[in-house]
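The chains shown are only part of the set, and none of them has been moved.
Chain IDs A and B follow the sequence of writing; residue 1 opens each chain.
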Amino acid sequence: MKKIEAIVRASKFEDVKEALAEKEINFFTFYEVKGYGHQIGKSRSYRGTIYDVGYIARIKLEILVGMDFLDVAIKAIESAAHTGEKGDGLIYVSDLEKTINIRTGSIGSDAVNS
Amino acid sequence: MEDSLTIAKEALAAAENANFVANNLWMLMSTVLVFIMHLGFAALESGFVQRKNVVNILFKNIMVVSIGILTYYFIGFNLMYPGVEGGVIAFGGFGLRTMEGAGDLIEYANGQYSYYTDFIFQGMFAATCCTIVSGAVAERVKLLPFLIFCVFFVSISYPITGYWKWGSGWLDAKGFYDFAGSTLVHSVGGWGALAGAILVGPRLGKYTKKGIVPITGHSMPLATVGVFLLWFGWFGFNGGSVLSADPKMVSLVFVTTSIAAAAGCIGAFIVSKLVYKSYDLGMALNGILGGLVGVTASADGVSVVDALLIGLIAGAIIPLSISFFDKMKIDDPVGATSVHLVCGIWGTIAVALFGDYDDGIGTLGIQLLGVGVVGLFTFSFAFLVFFLLKITVGIRVDKEEEMIGLDIGEHQAVAYS
């Protein structure tokens, strides 16, 4: 089992979700994160002081997939999240030693995509 | 014949009574309106502080109102209205007497309000001056010392300077004019705020080597609710200061007050846009308040055009003043010094520049004198009290507490969950 993590623009999240769904990857977990990168947020103004927040709000996805779906998933995310402008984000993959589905107790690739 | 005379006299008494009832009713409604200004302040201040200090600022606000009313009852009222003319300080005794007979009713103030109405209307005003301070020292002042400061400020300092003018003291005799308290309420609060802000020092991380770090308020809707409620209450603050329901005066005051508030909003809007290139909600909100504070000294005696100019200038002052205090490294999370002190001074001076307070009162000199002596006394008093507290119990929470927030630190609580 592999774990794909992807940091994408909040505005691209819906597109990514749909791209994954097209590949029948409907299960994943996501949460809001903040990122420092090439892209800088719009500057803000408070009582006459202009300042930068620095970070940008992003969505991080975490998807557990078997080898069979790995490349498909990466491709789907990559093309759906791509704009070509600074700030598109990253995809990274790591290996999982063990995966357990709490409901079924099944392990390994049976644990997910079921 | 007899008959018609009796009826005529009866009718006259009934008519005078009706007038009295209506006047008194307006003063009571004004009391209610001024009361809700305390919610206005609480909302404004809590909106402008960080999430971690919200419980603390709310707690301070309800305590200040309660302390204000009670101490004004014990001491303040009779210190402000001792019944001695032309003096510097005088005291009429503790507490209130039981209201009895016409002497405390229709005769008390020529059928304008009863004795108890007088007290409660004035009492609602009193707490205001401390609420102004609480905003400026927010997010780092220790709770108990602040409350102790309030007790002294509201029961001694505010009534003394109040006596000078409204209680027919020496400043009134000199011809100083301040209709509803640009100086006596707002500047007084503002001077206390300034003394407190200086002595307690800026919030951690506000002024760094890299420059000013904005510490943004946590809820603009709350702040906006506060400003609307303050404007709402100001109809009673200024309108009630007519001290009767006189249709001409009260309607004039309503118009000048509203026009100045609206103009203050526009003034701050324009200057913020020109100087800071931004449509800044906080500035526009403070602009409204600036306009209101500005017209407070003269709302009963200027033309509508005058009120518009007074408000517009007050609003325009706000963004500049806020930047100025920031440059001075005097940290005021809600802008209380700009709104109440600076615009309060402007409003008091405006009395001499606009309107027709020509009968001796209202000349620039005497207005400046009033601003000066009230400022000197109040600032010294507030500075001294804060200073004594500082060297004894301390007035600032420790660094760690400031970082985790006063809500956890002082109240073991959070505002939202």
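Here is the rule we use: a contact is a pair of C-beta atoms (placed from the backbone, for glycine too) under 8 Å apart; a residue touches a chain by one contact, two chains touch by 3 or more.
Model, not experiment: these values are computed from the prediction.
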{"item": "Whole-assembly formula, with each chain kind represented once in the display", "value": "A x3, B x3"}
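The working rule: only the chains that are shown with their structure count from here on.
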{"item": "Distance from subunit B to subunit A - Cα centre to Cα centre, in angstrom", "value": "53"}
{"item": "Interfacial residue positions of subunit A with respect to subunit B in the complex", "value": "44-51"}
{"item": "Residues of subunit B that touch subunit A when the two form their complex", "value": "211-214, 216, 272, 275-278, 280, 282-283, 319, 322-323, 326, 335"}
